[in-house]
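What follows is one structure encoded as structure tokens, with my remarks underneath.
Excluded from the complex is one protein chain; the other protein chains are retained at their positions.
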Amino acid sequence: MSEQLLVVRDLATTFHTPSGPLRAVGGVSFDLGQNETLGIVGESGSGKTVLSRTIMGLQPRTNVEVTGSVLVNGFEVVGASERDKRAIWGLQVAMVFQDPMTSLNPVMRVGKQIDEILRVRLGLDRRAARDRAIELLELVGIPSPAERYDVYPGELSGGMRQRVVIATALAGSPQLLLADEPTTGLDVTIQAQILNLLDRLKERLHMSVVLVTHDLGVVATRSSRIIVMYAGRIVEIGSTRDVFARHRMPYTRALLEGSPKISNPSHTRLKAIPGRPPNLADLPGGCAFAPRCSFATDRCREERPELEPAGEVGHAFACWHPLPLVQKVLA
Amino acid sequence: MSSSLYVSEAVEEATQHARIEKKRLGVLFWICVGWLGLNLFGAIFANVLPLPNPLYQNYAAVNVGPSLHHLLGTDDLGRDIFSRIVYGSRVSIEVSLGSMLIGFGIGAPLGMLAAYRRGKFDATLSATMYCFLAFPAIIATIAVLSFWTPRSLIKIIIVVGIAAIPLVYRVMRSATLAYSTRDFVLAAKVQGASDSRILLKELLPNIAPIGVSFLLIGIATVVTLEGALAFLGLSVSPPTPSWGNMINESLAILQQNPWLAIFPSLAMCLFLLCLNFIGDRLRSHYDVSEVKL
Partner (left out) sequence: MSDTAPLLRVRDLTVTYGTHRRKLSAVAGVSFEIREGETLGLVGESGCGKSTTGRALMRIVEPSAGSIELEGTELTTTTGKELRQLRTRMQMIFQDPISSLNPRRRVRDIVAEPLDCWRRAEGVERTTIVNNLLGKVGIDPDVYGDRYPRQFSGGQCQRISIARSLAMRPKLLICDEMVSALDVSVQAQILNLLEDLKAEYGLTLLFIAHDLAVVKNVSDRVAVMYLGKICEIGPADTLYESPEHPYTSFLLGAALEADPDSPVRGEVLAGEPPSPLRPPSGCRFRTRCPNATAKCANEEPPLVEVAPAHSVACHYPLSTLARR
């Protein structure tokens, strides 16, 4: 089935702040099919969180302007009314946020929070909803689900809470799951558990997942395609292999080289990118990465490069002086 | 849904940029400061200003409206209203400043110490303060003033001041608590700073804006309180003029002399308005903590 689950075209989100308009996301386009995992990678200020929330339709109406199109299973999210959006929220597309402690209501029992969507949206009666909720808790790997049904979020550990959040998100059997930094802040071993869980669930429930993170390691082994964002735009998009081994955009290389690796010996000098992520309210003309790029030329500073295809299918980058094709760079 | 929920770091930076420009306090702010300054000047120098005697009863000019001789008219005993307002401001200012001195002088250091030390010291002190807070302050004030006669300004100052101590304590304590857990306090400790140094040089500058804000609110509250007490006959004894007294006296002769009701009320109103406005402006000027969208 090649019908695309998620189609994003020229999506742009602008915040109208007291000090002027701020373009958090500018001109993003991509597709996502069934059973695919897409990783969206970027640092703070890259716009990745704003992007995921815009796709979900969570941007408020005041002071925020969203242009472009987001089609979730054919339904246009941009410009849709709250009522229409609510029809797809939870049932076709669900979202998992970063901090499980604030995503769950601390004064409501865990089971009840999952129940809500089952009873209100799917119309199950109390008994059926409870059974299904316990099923979901088991599905996400919570031991003794029947007992855990009655606990409060505060009584659970961070990893458990995140599992509950995932269970809540899956209650309506959505086809698309947006996960915004779902494992940031969790312990490494718990991170691995949660990511494996998401993998398993994806297979079992035939879902597609959009994984938003700043951690390249998270997407390296778990997504089929990756989008690299910088200053609100896509600077590179392609299959995971292409982005890691055959990237063309210098920022992607800098990201890969800048993080310390376990496989490197101790005291390896890191190739740090000078400067810091740009101020979105004050973007330079031309390529946003130019001030920090070692290959920047005058053209880079004046004209902003558009995405152009690389050799491989589905691989595109935005750079006037792309890196030459090399073999795998990772040492 | 407020848009502040969805701000990314980049947006924070953008607004931070805006704040690097110096924020100006505004013309209205300085007008208010000027007005308060004028009140203060009048209160201090009333004796040497060319004002008619506030106590002099001129039966030839009773309930006269505003005129050249009497700028704001006279009351039912022929006393000049303008002069009485100026002298009356003394009472308001003395009571408010005096009681705040007591309240802050005792409440603030205790609050800061309790928040900084924590432990038993904090627990016992806070419990005591909250017990005091449980008493309705106004009723307690009224009760004490009713029995502690003869009334004088000092007594009012003391009673109101003591009533203010738990309130100041609470505010300063929670403000200190908010900052004492921050890493920079820890960093100062780690550098070997002594406790007193930390309290004075690290914590106090951060809490000061909150304290000043509360101080201004406190002054406004006490000025109003004096008015209320006057209505119960518990403010300074006549013939000493005070704004509250004057308003109280005006009720009986409202039909004949509306000026006695209007002008002191106006004086009090303007005083309070200016205080509140200054407090507000100062607070938003010095608020450097969160992003504002």
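Lettered A and B in written order, each chain numbered from 1.
Just so we're on the same page, a residue touches a chain if its C-beta (ideal position, glycine included) is under 8 Å from a C-beta of that chain, and two chains touch if they have at least 3 such contacts.
Since the structure is predicted, the reported quantities are computational estimates derived from the model, not experimental observations.
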Considering all chains of the complex, which shown ones does the missing chain contact?
A, B
Would you mind spotting which of A:E76, A:D131, A:E147 or A:D187 touches the chain that isn't drawn?
A:D187
Filtering B:T124, B:S194, B:Q256 or B:S284 for touch with the omitted chain leaves B:S194
Out of A:R86, A:K271 or A:R299, only one touches the absent chain, namely A:K271
Filtering B:H69, B:R118 or B:R182 for touch with the omitted chain leaves B:R182
Please output the residues of chain A touching the missing chain, sorted low to high.
43-44, 157-160, 187-193, 195-196, 214-218, 220-221, 240-241, 244-245, 254-256, 258-274, 276-277, 328, 330
For chain B, which residues touch the unseen chain?
13, 16, 19-20, 182-184, 186-194, 197, 202, 205-206, 288-289
